Each structure stands twice: as structure tokens, then as C-alpha cells.
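Note that one protein chain of the assembly has been removed; the remaining protein chains are unaltered in position.
And then chain A:
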């Protein structure tokens, strides 16, 4: 015999009812954003993956031919290599530097507000202004060259030499260090001082406290910071593009340059295959990091 609804509901614990109801409301609020992401990002990306198995305009199924083509493409190898090199250098540097800054500022306490603001300011500067700054500093007639001439050297157009890569790295670090520092500070603030006190009482040194308490407690924050830094590393293309155009010096030639140029020449098949690979690599990296974090948490 079926119980009336009221009695049915009465069978379930109240907290489960509330959880279901909250879930429904939450889903409803998430739905518009989800629809937007689906329509403008996810579904188009599925289309990109689909296009990577077809000819650019013919619509002819070519299997893995596009993937094979891009791995043999010198431009892809150069751009991919530069992007990988940039990521492998910048992420660890940024993480370590921003953590160091966060620890220092955390130690200073409330008096460190001015420093916090100073480090955050570069992120607020528009890209076009940053590009202007680069020109003033690194152009062959810029301040750096003038300084070198004053010391008896020859002027250099820094953006057209191998130094261009390191300028890009420096710019990335300069713009993002404040942001990551704030994230670290947020992570640090969640660590209970009682743990440090207990450790002190047990005779733990500063280094031991750092390695045994601070670092493990910051692992979730590390995951967030690494992922965000990785995604932000692709934004450095904006400065590189504004200052050096479609074809910058080889050391600065990134995947986005290549994708941009492939779109102009209608190489959509190669573009789709390369984009799929890049997305796949980033996804695997994030999942690996998440797994590592989960493993460490356990």
C-alpha cells in the first residue's frame, strides 16, 4: 500500500529533504551560467575537437592526419617548445617567489598593507600601458640601451634578441606575483596558530614548522595557485602580440601566435588539432595535480 506523500516524506530524515531542496535551488542558480559556458565554450570546443579529425573546408574525414601533421610542423614545435619552456620556468619561480613574499608579509602583519598594494598594482595596469613601458625600457632607443651607450656599449633592440624571452618572463612574474601572494596569504590565514604553538611547545624549529605544518596545510592553495598561474601564463600573449605583432622574435613565438596565424591562413584543421592537444595536456596536468593533492591530503 502506498503511503500518502506527507507520510512518505515523513519517512525520510528532515536533513535529507532540506539537502535535496537546497540542491535544486543551487542547480537553478547555476543553470544560467552553465548554459552560457556550454553554449559559448564547451559546445564550440567539442566542435573544435570534431574539426580536428576533418579537413579544413572540405569536411572530409582525415582521421589522425592533422595530428600527425602538427607534430611534424616546425612552427608548432618551436611555439610548443617556447610555451613549455615558459611554463616550466615561470610557474615554479612564481610559486616560490609569491610564497616567500606571502610569508614575509604574513610575518609583518597589519603594517604590510602598503606592500600588499604595491605588489598587486601591476595586475591592475592595462596591457597597453605595460607595452608602452616595455617600449620605453627595451626599445633600441629606450632607457636600457641609452644606459648601455652611456657606459660605452652598443644599443640593442632587446625585443629582437634572445633577451625577449626573459623580458616576457620578468613581465609575467611582475604582473602575477601580487595575485598569487594574496592567494597564499588567504591560505596562510586558514592555518590555526594553535598548531604552531603546539609545535613550538614540542620543540619544532622554524624550518620544521614550515615543512611539516605550513606546506602541507597549503597544498590545496598550491593546487589553486598552480592552476591559475598556468592559465594566466597564456595571457602573456597579449603583451607579446602588442609589442611584436604576428611574428615576434623566435624566442617569444608562442602557441597563441601560431594559432592566431593559422586562423588567418584558414588552417583550421591544424589549429583544431593543436588546440585539442594543448587542452588535453592542461587537463591531464590539472588532474595529476589534483590527484597528487588528494593523495597528500590522505
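Keep this in mind: contacts are C-beta pairs under 8 Å (C-beta built on N, C-alpha and C of every residue); 3 or more make two chains touch, one makes a residue touch a chain; residues count from 1.
We take it that contacts and distances are computed from a predicted model.
Novice: Would you mind picking the UniProt name of the chain not drawn here, from "Molybdopterin dehydrogenase", "Extracellular solute-binding protein", "Lipoprotein lplA" or "Lycopene cyclase domain-containing protein"?
Specialist: Checked against "Molybdopterin dehydrogenase", "Extracellular solute-binding protein", "Lipoprotein lplA" or "Lycopene cyclase domain-containing protein": the hidden chain maps to "Extracellular solute-binding protein".
Novice: Touch as defined at the start, partner being the missing chain; which of A:57, A:107 or A:150 qualifies?
Specialist: That would be A:57, which touches the missing chain.
Novice: Among A:25, A:104 or A:170, which residue is in contact with the omitted chain in the full complex?
Specialist: Within the whole complex, the residue contacting the unshown chain is A:25.
Novice: Touching the hidden chain in the full complex, which residues of chain A are there? Just list them.
Specialist: 21, 25, 28-29, 31-32, 35-36, 39, 55-58, 73-75, 78-79, 154, 160, 246-247, 249-250, 253, 258, 260-268
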